[in-house]
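Not every chain of the complex is shown here; the ones you see sit where they belong.
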Amino acid sequence: MTTIDSARLASMFGAIADAMSADRDRLCALDGVIGDADHGIAMDLGFSAARDAVAALDTGSTDPTTLLNAAAKSFLNAVGASSGPLYATAFMRGAAAVKGKATLDDADAVAMFQAMARGIQDRGKAEPGEKTMMDAWAPAAQAAGEALASGKGLAGSLEAAAHAAKAGAEATKAMIASKGRASRLGERSLGHMDPGAASAVTVIEAMRDALTV
Amino acid sequence: MKKFMNSVDTVLTESLDGFIAAHADILVLGDEHKFVRRRALRPGKVALISGGGSGHEPLHGGFVGHGMLDAACPGQVFTSPTPDQMLAAAVAVDTGAGCLFIVKNYEGDVMNFEMAAEMSEGVQQIVTNDDVAVENSSYTTGRRGVAGTLVVEKIVGAAAEHGLALAPLKALGERVNTATRSMGVALTSCTVPAAGKPTFDIGDSEMEFGVGIHGEPGRRRDTLKSADAIAEEICAAILGDLGDRAKGPALLFVNGFGGTPLMELYLMYNSARRIFEKHGVTVTRSLVGSYVTSLDMAGCSITLTMLDAETTAFWDAPVHTAALRWGM
């Protein structure tokens, strides 16, 4: 059983930010095919801002909720793309899910993770199958919940989430977008992976690695 | 990429600095280039705020001033402004009667404005979606907001100046949006400074029919047709979509995308006007020029807004902004 404190969450943002700058060009290229080619920039900018914002906090005296809200706000104001409000809402909902806790146990962490997925859904109103990041986040959240219920612990749960996200992202190739910029392409969006689903995999893998080492 | 610039990172802020310096009699720049606002506010008036990605100049900053917007938030090129910009603008220009955000229908813009609206009190929004190029029915994201946004901003701006309250202003804006249809065609691509190369490739004798104002794909790629043939198809799309409403007085707005000169815009206006009038539309108001642009893209859009006595009067009402000015 892992115990996650604010310092661990801060280092998680550092890990996601690193992963995003490494993934930036691939994400821009994916977005270039069915969107406006800026998704890598947006994610890189957003998570760098979130990392810097939480790094500036005294993690000793900051609870997870406050930290996650600070990350949400800085992400939001750094990014003008769709991913800004989507991830900002994700972290705000994650923050709300762990309200009052000083540290997170496995169940808290999975609850936070599932709240993030719900936040994205509330903000973007996309259902799975519409070729968005929800196609990675929804199965990931569900897989994490099922794994935890079957006693797999946080590491196993996030591993299951990452696995489901990857499959979900892969599945977007066969979808016609009906949300987001790509929805204006109609059938022309077929055959290409959704950039937001692709970056979700990167985010989730980085969370898995950072929260379960 | 051939542009007048010093560095990709400072294109926006340098351009805004120049814009504000050139119009310092009516405009003030917010801290950190977060927004552009009117120098003189009118206490008790509903504050109108718009914003969106940059690269569409003079939209929206060029429409800030008496009779139109109170503030505009410029995002990075083709990227939504962020909620902190919108909130800062709202704080700066709300004199107590509330704020109305005017937002073009792009998910990034809509979600960012929505978050700003959730974070502040007394804020309403209008989402414009006048582009008939992309069908509403097939895709749930809905139509894009394009050049017709100018018409909404002008008419709602005049009504706000006239003293309308938040709720009726929002209703008026939605009415104008519903009476407005647009469609565009591109002859060349635009080039986003940060990208450094054209957004799309297009052949020497091709056009992108139904293009979006960010160079998004339209209905189809086609060979370049005559002005009359292009106008015929755009007008048919607009008329077909308006259906029975396409009768009587209207504003015809021919908008350049940035790289097309006035001579061609007036020629397109001439073609479009003839077509609309043949179909029972009476063009009572006109606007021709590059007002809702896509950086340096060559091309144009045609917008038709069906007018009534009230909206005509608000269109005619005095306006004093950097890009639209009459009556004062």
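Per-chain residue numbering starts at 1, and chain names A and B are given in the order in which the chains are listed.
As a working rule, contacts are C-beta pairs under 8 Å (C-beta built on N, C-alpha and C of every residue); 3 or more make two chains touch, one makes a residue touch a chain.
Note that the structure is a prediction, hence the values are computed from the model and not measured.
Shown is a single representative of every chain type; counted across the entire structure file, the complex carries the copy numbers A x2, B x2.
We take it that only the chains that are shown with their structure count from here on.
If each chain is reduced to the centroid of its CA atoms, chain A and chain B end up 33 Å from each other. The part of chain A that touches chain B in the complex is made up of residues 36-38, 41-42, 76-82, 84-86, 88-89, 123-124, 130, 177-181, 183-186, 188. Interface of chain B with chain A (complex): residues 53, 75-76, 78-85, 106-108, 111-112, 114-115, 134, 138-141, 144, 194-195, 212, 214, 216-217.
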